[in-house]
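Every protein chain except one is present and positioned as in the full complex.
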Amino acid sequence: MDELKTKIIERIKANFQDATENNSFNYNRLDFNVNKTTVPSILFYLKDEMGFKHLSHITCVDWLEEGELELIFIVWSPVDKIKVFVRTRLDRENPVMDNIDMIWRQAHTYEREFREMFGIQFTGLEAPQDFLLEDWDGPPPMRRDFHTEEYASETFFERPGREDAGDVREEIIKRSGEEIPDFAKKYSR
Amino acid sequence: MSFFDLKGTVKPLTALKQFGKKPHTISYPKESKEAADRYRGFHYNDIEECIGCGNCSTICQNAAIDMIHIEGVEGKKGDSGLRPRIDHGRCCWCALCVEVCPTGSLSLTKDYLYVSDDPDSFLWTPGVDNPEGKDKISFYTTNEISLNDFKRIPMPELEGMERVKSFAEVVLGYNEEQARAEASRCISCGLCTEACPEHMHIPEYINAIATGNDADAVRIIYDNNPLPEMCGKVCTRRCEDVCAIAVRGEPIAIRWLKRYATETALTSEITREIVNPEIKEANGKSVGIIGAGPSGLTAGYYLALRGYDVTIYEANAKAGGATMYGIPKYRFPIDSLDKQIEYIQSIGVKIHFNTKVGKDISFKEIYDKFDVVFMGVGFPDAWSLGVDGEDAKGSMQAFRFLHMVNSGEKVDIGDKVVVVGGGNVAIDAARVSRRLGAEVTILYRRRVEDMPADWEEIEGAEDEGVHIVPQGIPIKVHKDEKGHVKSVEYLKAEMVPDERGGRPKPVAIEGSNTIIEATSVMAAIGQMGDYSFLGKEFEDKIKIERGRFVVNDKQQTTDPKVFAGGDAVNRTADAISAIADGFKACKAIDEMLSKDKN
Amino acid sequence: MKKYLILQKNIQDKMREKATTLYLGPQHPGITGNMMVRLKVEGDTIVKATTEVGYLHRAFEKLQEKRNWLQSFTLLCRFCVPEPDPVEESYARAVELLEGREVPERAKYIRVLMLELARLGSYMLWYGGQNGSLGLYTMGQWSVGDRNYILDLFEELTGGRIYHMYIWPGGVRRDFPEGFEDKVLRTMDYLEKRVKDYDDLMFDNAIFQKRTQGVGIIPKEKAVEWGVVGPVLRGCGIRSDIRIDDPYEVYDKLDFEVPTAEGGDIWARALVRRQEVRQSIKIIRQVIEKIPSGDYYNPIPNPQKWTLPKGDAYARTEAVRGEVGIFIASDGGTKPRRVHFRGAAYVHGITLLENLLVGENVADVSAIMNSLGTCPPEIER
Partner (left out) sequence: MINDKNSQKIVDFIQNWARKHSIWVLAYGTGCGAIEIPPTMTSRYDAERLGVRGAATPRQADVLLITGYLTTKTLKRVIRVYEQMQDPKYVIGFGSCTINGGMYYDSYNTIKVLDKYLPVDVYINGCMPRPEAVLSGFAKLQELIAQGKANGAQKYKDNLDWYRENQKKIIPNWVMPEYNW
């Protein structure tokens, strides 16, 4: 397995200078970080030249604090039995990415979903705007700064009858007269 | 394939062989299959067993569980008085609430049928609305399959026989990894804070430790306890008695976690830096405090933070009171007390050492000089045994003995020591005597399990080779020719149940006289106050009843200008109660004086 | 007669001039769940198909960001209702990969047992669905009725018929109840007898054969590239199975075959599934025989304070529909930064289905959808 990994790393690095690898996994997985402009070519290369025929998954992670969206493409080689993660980061404010649905047609679905859920624009993606949602006019809902409880409590009804619920900590505080300072409150459950 | 496929047409007709067979239909509702033995149906809660910790409500990802007041359940220490109510319009029967229930009172039953045209009828209080569920419990936890961690992280300690060689601290303290692991066991219910006399913010600082924010933990601890390191080492920790985890397992080591947090601040300067308390501008009012014990120091610290000019008068050479002189150094090393005193002094509290009120300075003087006086004078005297021969040489008070040892005096105790009593002082005296090289026997009137001392202390003493004789009532101390203690004679006792429902009483068995040889006898059966310093004038003004000051709920004595706290006021006689008194008094004094100003 | 033919031709010509749009679903008895296929038809030949999903979008992945690592686990089985266990399995394994948590050997065997029972149960449902889509309702009465015996086993073991919430990080929730092994074996005996009956009714049935052979063909050379997985891919003659290729739990210690069939049509996929039912029964028998004693659970810490190290992991499981995977990303906190589910239907139900339906008959849409294992809750989450 290690031999195979080294071979893959060598080939990728020879062809894509900006790829940095992460080979710290003790199972059949290998990560490459690349610039977003390199993504289509590296995926093309992996698929056509190295036998990574199967697109296992595409995922997007919102790193709100860092102001970035991370796109991860997971490809699988049925011959070598190894997963390769191709990772790239997009600017959260203006996330634009190249469309890759000509490499794998099924990427089309993922792209539609990410456009809707994270607001990533894929240049050249031809598809109706709505995918899972209908008449949605809020922010992209999977972004971490969208708060679903707040939205739900504003939009939907809740059945009454549960207002008498107490809180154990507050009940104890009421009985004992404890005063929790403000800075400690974030540690209460 | 030909157009007319004979086999393909005939083969399916073999289905006809099922014709006439008895169907496997369950003709519900005429008959119904019983649910499996592990079926996850409606909840059942044993109301008596439940302590209302609310852990079920916290784990529920559907916010289906409310904690509500129900009739017939009153809150008490270790029980919030709330009970869970399930919204079946939310519940998904995942049974996570059952898995995390620390008492095991919550379980699921085999019942699952409920159909109604009224959507508001799906709110149930399990155990109250379905008492019949008790016989149908199907999904429950045992100690083995609970999601609670019932095993405490063991505290690293010195070996029993290694300890008696020196006064080195026995308990070594958690390292970071152990502390995080131990703190992670806490379910943050907060039942413990009610049991704590000072109501420290226990779930909050434990949570801070669990998430790796030790500095925040220290800050939270110092919010209402200026002597946390002392508490972290020697507190009587009533909090751990009511811990929700303790119902079925070992309680969270709250005391050791506090100790861990405060030890991360190595010196008083670092503590000051971390806590970074907000000190209000001086407001020109002054407070005099008698006694630099836990209550006096607490009141002094928080009054100083609020801008008062605080002066403490202490009779001894060091501050700390009973925690300095009454607790042996293998439990509470001097430097960790010094660190805290230094910190308190750095806030601006002035301490006059070696100044005994009533001798070096009169109470009247203090009374006149300050706007308010706080007395945290403690119990400087001890009860005597009240048996023959007690005046012999080598017969002493355990309390005095500890005082002398702690202040560095040499005490001759010989090689055979008998300690009478079962409290922490008795155990301390016994263990100190072991360290001085003596064989030690503890004589206690009741059974070992009745001993008021900490079980950890008792175990520690046994590890160190202290011999405990339970159910023995001393009747005489025998002297040798030189008037020195020779032996102790005691009667064996049997435990007689108390008619009024109290704890069983020891009754001596006639003729069971036994004699133990001894070179010293130490009495550790209780202490008492000495209020002679008040002087004639104030003895009338400040009411004393049964050896203690009479105070209202603001720690105010019958003289409105005088407040009191600590052992001389409360009956629990431990450091954390004294701290609580000091804190309460501080708030009351602040309230009173700031009212004057306006 | 000649007159009639001319008339028919005229109608067909008119149709071709103006393709009709036909909406199949969301309320339609032939559709596999709550989704819609918009068909452009000429006559009854489909010229363009577009799927429309989103009717079941519950935003699980958003909700999981607000729940801690253990609470998230209870949502998982709702991802795909007919066969929830592979999802739980993937999540559990992803968490274990990220945390480096060991799983006891017995738990691994129990997990395999659960997965295979779930596979059987799901195939029973498929038997009913596939035949129902062709108008053969007897099969559904049999197989869906028999599926209840598997659900009874689940109930016995996990406490729930459909939502098991049983495979969780660190192992499984409870050990076997008393006498469970015997019950499993007895059920397997019964099912083995029944699958023979199914063959008579289904595979030897001329109607079934004629309606499925040559319908919905996936070209073998394109299959992997199109993202086809699971039994559908094996029905194209490609031997691919995560249990063999990327083995998890104890599948590498068990003896079983991966059946394939040539043709790539509904019939080939049905043949693969027919064999897989038998293989599953074989695996279950082996598990009962080989299962070691010992722990079944490596306890996780207090769930409120349970954190996972920073990083991410992707674990996948072979389900009835094919590759079912969970991607998790952790920021070191008590809650997931991201949980992303990959279901086979995400590819099968949208791009592949849209591809396959072109040129097919309207009447075959339902059969094709059933043979691909289109499961809308899995697409939309």
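In this document, chain identifiers A, B and C correspond to the written order of the chains, with residue numbering beginning at 1 in each.
Criterion: a residue touches a chain if its C-beta (ideal position, glycine included) is under 8 Å from a C-beta of that chain, and two chains touch if they have at least 3 such contacts.
Remember, predicted model here, so these are calculated numbers, not experimental data.
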Interface partners of the hidden chain - shown chains only, full complex considered: A, B, C
Among C:L24, C:I46, C:L70 or C:L125, residue touching the chain not depicted: C:L125
Full-complex contact with the absent chain, from C:L22, C:V41 or C:A59: C:A59
Absent-chain contact - pick from C:N148, C:Q275, C:N298 or C:N361: C:N148
Residues in chain A touching the chain absent from view: 133-135, 137-138, 141, 146, 148-149, 151-153, 155-159
Chain C, residues in touch with the chain not shown (by the definition above): 26-27, 29, 33-34, 54-59, 62-63, 66, 74-75, 78, 81-82, 125, 128, 140-142, 144-145, 147-148, 151, 161-163, 377
Residues of chain B (touch criterion as defined above) contacting the omitted chain: 23-29, 32-33, 61-64, 87-93, 112-119, 122
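Basically, only the chains that are shown with their structure count from here on.
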Comparison of B-C and A-C (more C-beta pairs in contact): B-C
Relative to chain B, chain with the most remote C-alpha centre: C
Chain centre separation (chain A, chain B; CA means) in Å: 47
For chain B paired with chain C, centre-to-centre distance based on mean C-alpha positions, whole Å: 55
Multi-partner residues of chain A (each touching 2 or more other chains): 189
Where chain B touches two or more other chains, by residue: 58, 188, 207, 211
List of chain B residues in touch with chain C within their complex: 1, 5, 7-9, 11-12, 14-15, 24, 35-40, 58-59, 61, 92-96, 99-100, 108, 138-139, 145, 147-149, 181, 183-188, 207, 210-211
Chain A to chain B touching residues, read off their complex: 159, 161-162, 164-169, 171-173, 175-181, 183-185, 187-189
Sites on chain A touched by chain C in the complex: 27-29, 47, 53-57, 59-63, 72, 74, 76, 78, 81, 83, 85, 104-106, 108-109, 130-134, 141-142, 144, 146, 148-149, 189
